[in-house]
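Here the complex is missing one protein chain, while the rest keep their positions.
Labels run A, B and C following the written order; every chain starts at residue 1.
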Amino acid sequence: MKKHVGVGIIGCGYWGPNLVRNFARQDQGSVVAVCDAQLERAERAGAGTGAELITTDSSRLIARPDVDLVVVATPSRTHYRLAREAIAAGKHVLIMKPMTTRVDEAEELVTLAQANGVLLAVDHTFVYTGAVRKMRSMVESGELGDIYYLDSVRINLGLFQSDVNVIWDLAPHDISIIDYVLGGRIPDEVSAIGAAHAGSRHENIAYVTMKYGPNVLAHVHVNWLAPAKVRRTIVGGSRKMLIYDDVQPSEKLLVYDRGVTIAPWEDPEAVYSSQMVSYRSGDMHAPRLDDREALSVEADELIAAILYGGSVAADGASGLRAVRILDAAERSVRDGGRPVMLLTPEQVTAAIPIVPADPVDRVARLNART
Amino acid sequence: MKKHVGVGIIGCGYWGPNLVRNFARQDQGSVVAVCDAQLERAERAGAGTGAELITTDSSRLIARPDVDLVVVATPSRTHYRLAREAIAAGKHVLIMKPMTTRVDEAEELVTLAQANGVLLAVDHTFVYTGAVRKMRSMVESGELGDIYYLDSVRINLGLFQSDVNVIWDLAPHDISIIDYVLGGRIPDEVSAIGAAHAGSRHENIAYVTMKYGPNVLAHVHVNWLAPAKVRRTIVGGSRKMLIYDDVQPSEKLLVYDRGVTIAPWEDPEAVYSSQMVSYRSGDMHAPRLDDREALSVEADELIAAILYGGSVAADGASGLRAVRILDAAERSVRDGGRPVMLLTPEQVTAAIPIVPADPVDRVARLNART
Amino acid sequence: MKKHVGVGIIGCGYWGPNLVRNFARQDQGSVVAVCDAQLERAERAGAGTGAELITTDSSRLIARPDVDLVVVATPSRTHYRLAREAIAAGKHVLIMKPMTTRVDEAEELVTLAQANGVLLAVDHTFVYTGAVRKMRSMVESGELGDIYYLDSVRINLGLFQSDVNVIWDLAPHDISIIDYVLGGRIPDEVSAIGAAHAGSRHENIAYVTMKYGPNVLAHVHVNWLAPAKVRRTIVGGSRKMLIYDDVQPSEKLLVYDRGVTIAPWEDPEAVYSSQMVSYRSGDMHAPRLDDREALSVEADELIAAILYGGSVAADGASGLRAVRILDAAERSVRDGGRPVMLLTPEQVTAAIPIVPADPVDRVARLNART
Partner (left out) sequence: MKKHVGVGIIGCGYWGPNLVRNFARQDQGSVVAVCDAQLERAERAGAGTGAELITTDSSRLIARPDVDLVVVATPSRTHYRLAREAIAAGKHVLIMKPMTTRVDEAEELVTLAQANGVLLAVDHTFVYTGAVRKMRSMVESGELGDIYYLDSVRINLGLFQSDVNVIWDLAPHDISIIDYVLGGRIPDEVSAIGAAHAGSRHENIAYVTMKYGPNVLAHVHVNWLAPAKVRRTIVGGSRKMLIYDDVQPSEKLLVYDRGVTIAPWEDPEAVYSSQMVSYRSGDMHAPRLDDREALSVEADELIAAILYGGSVAADGASGLRAVRILDAAERSVRDGGRPVMLLTPEQVTAAIPIVPADPVDRVARLNART
C-alpha cells in the first residue's frame, strides 16, 4: 500500500515557496513538481527539493502520475480553472484563499471533488495556528458560554492589490477564523461598507458585519491604509471573553474571566435598575499554545487525510462558505451597505447537495493509482 | 458692567460634581445653586463652593436671578424639559451629552435659544482635550491632506445603562470628536448594527458607520461588554495618518508620515501593476499636547463666551448634529442595518432656520440683567 | 471601652491630604487635629473632616488628649523629632517613608515605642496594595519556589527633591516591597552607584544592589531623569516568575509558569551540555487583585491594630530595616560603589534589643486613657 503523497505546486510568488518548504519536509510526502509562469521563480522554489519537474506549464504538472496532490498558489482569478483541471484529473487539491472569486465556481469545485472522490482543501492558514485551535476548543467545550460577538481587526499599511479589493484580500483570514471558531455556522445576512482611496479603483478599507440570529454579531475591519499594524480578534461570551492578538510575540491569546449578568425582572414594563446588574471581573489567563508553524501543521494534516482518510480543518465546504460571505459582502458594498441575505444550509443543500466525501474512497483511489 | 457668571447646576450623580468643581474655581464665575433629586447628593457636591441654594427643586434654581448659566447634568430623558425651562427663563444653558433623546426636541432647543438670545452649549467633553484640538488643527491646516476615514473604538466592561443603549451612551463621544475634527460636516447617510446580550433589553454592542460623499467613512465601535478597555481613534489622510489612544498616560496622539500613492494609468482597462504603487514610510511624531483637564478648558471657554461674546467648541448646533446622527443610527439598528439618509444642511435650514446667535446680544442681555 | 481612634495629622503637603481623607472616612477613627507650617494648607486639608484643631503648632496637636494617633507627613529630616515627641507623649505614630534619615534615629524610635507601649508604623504604601500582598503570599506559599532575584525599576521624569537624593526619595518604595515580599529578610551587603546631573547636588539616578547569601540578588534602579515612566518589579523563582507592572491600569501582576532546570552532572570537571538544560514555558496568569486604595487598607489596618491589638504590614522594625539599607546604599555611593556589610539580625539585637511590642498593652493603654 502506498504511504506517500507526491505534491505538485503551481505558483511560486509570495506564498508558494513557503508551501514548497513545508511539503518538502514531510516524511510521507515530497515535492515532485513545481510550476510558475516565470521559470526562474519555479527553479528557485524547487531548488533542493528533489522535484523532477520544474515547469511553466501547469497542465504538464497536473498530468503527471506521480502528482497526487496539486497545490494551487496562483492569483485568485485562476484558482477555479486550475483546480477544476486537477480535480478532473483525479488529483487532490489544496487551494489558497479565497478558494475562488465566484460562488458558482466554488460550488462546482465542491461538487466535482465529491463526484471524483478527491480531497478539496483550502489554505485558511490561521485555522492551523495554536491560538485559533485553542479558541475553537474553548467555544466547543462551553468554556466561553454562549457566544455574543466576534470582532476582528486586520489593518496595516499593506500591499495594495491591483486586481481585488481589501475584502477579498484580507477578510478571508478573519472570515475563516470566525467560521472555524463557530464550527461552520452560517450567518443569516451580511452587510459591508467600504471606500477606495489614494487613486485606487478597489476598496482599501472595509467593514463587514455578519449576523447570526437576532443577537450574535461578527464584525471585521480590514484596511490596507492604516498607520500601524493591528491583528486582533475579540470574542465575547456569556461566561468568558478572549482577545487574540497576533502581533504579540508571545501570550497571543488572553482569556478573561469577566462578564455581566442582568437579573430578570418581574414587571415587564420596568427599566432595570443598576442593582439588577452584576459584574464579574476575575483572573486573566494566557494559555500555553502550540507554537508549531501553521503551514507545517496544515501539511501534516493534509497528508494524513489523504493517506488515512481523516478530515482537514479547512475543506472545500469551508472554502465555499467563506466565498459566499465574501460575495455577499461585495454585493452589499455595491448596494451602499444594505444587508444581503445568505441562503440557509437547507436552501444550499437543495440546490447543490453536498454529500460528505467518503474518506475511504479517497484512500482507495490513491492506493489504486499506485 | 457685570463680569461674573452665576452658575446653577442640576444633577449631582456621576458627572455633576466634576462640573461643580470646575465652575467653582473660575475667577469670573461661581457656583450659586446646586440641585439634585437626592438632597444629600446636592449637599455633598455643593460643600465648600459657597452656593447659596442647595435644593431638590430645579424650578427654584432656574428662577433665581443670580443664576446666569444653568448646567443640566441629569439623565438624558430630562434634558429637554429642563433646558427648555431654563432657556425660557432667559438663562444660558450647558447640557450633558446627548443634548436630547429626540431630534425635534434638539431642534426646538436650538431655535428657542436663538429666539431668546442665550448661549446653548453641550458638554462634548472630548472636544476640549488637547489631543482632539490638535487633531482638528492638523485637519484644518491640511497637514493630514484629504481625509479618507476615521475609525473610533470605545469599548470596555462598562456600566450597563438601564434606560438607553450603548449608542446613546458612548457613541456621543466619538460622534462629537468626528464632528469637531471634520468641522461640523454632515454625513450623507448613517447605518448601524447592534446586539443586546446578558439579559439586557438595550444593545450593548454596536457599530455605527457614517458616509460623507462616496469615499469618506467614519466608523464607530462601542461596546459595554469587552474584556479590555480600548479608546482609540485612527484618522487616515492622503498625506499623514494619526492614532489617538486615550488610554495611554502620555503620547496620546501619534502622527505618522505614511501613505500610499498610486500613479494614474493610461489604459483605463488595465489593472495597475505593483510598480505603480509607491509607499511612503517616514517619521512618527507625538506632539506635545495641552494637558489641562478638559472640563476646566470647557468652563473657561463657556464663561468667556457668556461674558465677552465668543463661541464655544460645542454649541447647540453641534449638539443637534450629534442627536441627528444618533437618531439615524438608532433607526438603522431597528431596520436591520439599512442605511438612513440624513437631511442635507440646506434641507435642515429650510425646515428650521438656524441663525447664528449674535454674541453681542448675549453679553448685552447679561449686562442688562445686572 | 473606647472603640475609636482620634487622629492628628502633621504635614499637609503632597501626601498629607490623602492621609486626612482616608482617616476621615474610618468608622472607628476620625481626624481630630490637622497641622501644617502653612495654616491655609492645614485648613484646606481639614475642611469637612470635623477636626477641632487646625494649627501651625505641632506640639499643640501632639499634646491634645483626644489625639491617639499622630501621623507624621512632614519632610523626612523632621520625622525623628516629631515622632519622638509624639511617642514620648504616649501616642501611636505613623511616619511617612523614609522613617528617618539616620539609622540611630530609627533605632531610637523603635526602642522608645517599645518602652512606651505604643504602635509605631511606617507608611510603606505599596505593601498595602493588592499586587504586593499577592506577591508575598505567592512567595510564602512556595508557589514561586526558591527566590532567585528581585529586579525593580522606578524611573520617570520626576520631581527633583532639594534636600535628598533619588535613593532616599524613591528607593524606599522598592526596598519596602522587597522587604515585605521576602518576609523581612536582611541582606548581607548593599552596594550602590549613582550620579548627579542637570546642576543638582544630589544623585538623580542610582542603582542599588542587595545580596542575600551567595546567590540571591535584589536590584533597584531609581531615576528622576528618565524619558518615560516605568514602575516594574520582576521576581524570579525556581518554580515560577512574575512581573509586577504598576503602570498598567489592570492586570498589574503577571505570573509566568516558566523556568529552567539544569540536570546535575557526574563528572565535576565537565561543562554541561545543552542536553542537560530543560526549559519550561507554560501558561501566563494574571490573578484578580484586591483593588482597594492602598491608603484605605493601611488606615483600616492601623486603626484595627490600635483598637484590637493586631499587627500592621509595615511596623517600626520594617521602617528601621529600610533605613539601614538606605544608609548603607548612601555610604556605598560615597565610597565609589564598594559593598557595605549590614549587621546581622543577631548583631542588631545585641545592640538594641527589639522586643516585639505587646499589643494587649497598647490596647489597654488606649482604653485606660479614655
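Here, a residue touches a chain if its C-beta (ideal position, glycine included) is under 8 Å from a C-beta of that chain, and two chains touch if they have at least 3 such contacts.
Because the structure is a prediction, the values reported are computed rather than measured.
**Student:** Where the complex has a chain not shown, which of C:Val103, C:Ile234 or C:Ala304 is the residue touching it?
**Tutor:** C:Ile234
**Student:** Would you indicate which residue among C:Val103, C:Ala226, C:Ala304 or C:Leu343 is in contact with the undisplayed chain?
**Tutor:** From the options C:Val103, C:Ala226, C:Ala304 or C:Leu343, the contact with the absent chain belongs to C:Ala226.
**Student:** Of C:Ala45, C:Ala171, C:Leu242 or C:Val297, which residue touches the hidden chain?
**Tutor:** C:Leu242
**Student:** Quick one: say which of B:Ala47, B:Ala89 or B:Ala286 touches the chain that got left out.
**Tutor:** Candidates B:Ala47, B:Ala89 or B:Ala286; residue touching the omitted chain: B:Ala286.
**Student:** Residue-wise, where is chain B in contact with the chain that is not depicted?
**Tutor:** 251, 257, 281-288
**Student:** Could you please point out the chain A residues that touch the chain left off the display?
**Tutor:** Residues in contact with the chain left out: 47-48, 228-229, 247, 249-250.
**Student:** Residues on chain C that touch the omitted chain in the whole complex?
**Tutor:** Its contact residues with the unshown chain are 148-149, 151, 155, 157, 159-160, 162-163, 189, 191, 193-201, 204-205, 207, 209, 211, 214-217, 219, 221, 223-228, 234, 236, 238, 241-243, 254, 256, 258-264, 271-274, 276-277, 279, 281, 336-339.
Just so we're on the same page, only the chains that are shown with their structure count from here on.
**Student:** Taking all protein C-alpha atoms shown, work out their mean, then name the chain whose own C-alpha mean is nearest to it.
**Tutor:** That would be chain B.
**Student:** Could you please state the distance in Å, as a whole number, between where the Cα atoms of chain A are centred and where those of chain C are centred?
**Tutor:** Between these chains, centre-to-centre, one finds 54 Å.
**Student:** Considering chain A alone, which of its residues make contact with at least two other chains?
**Tutor:** Only 281, 284 qualify.
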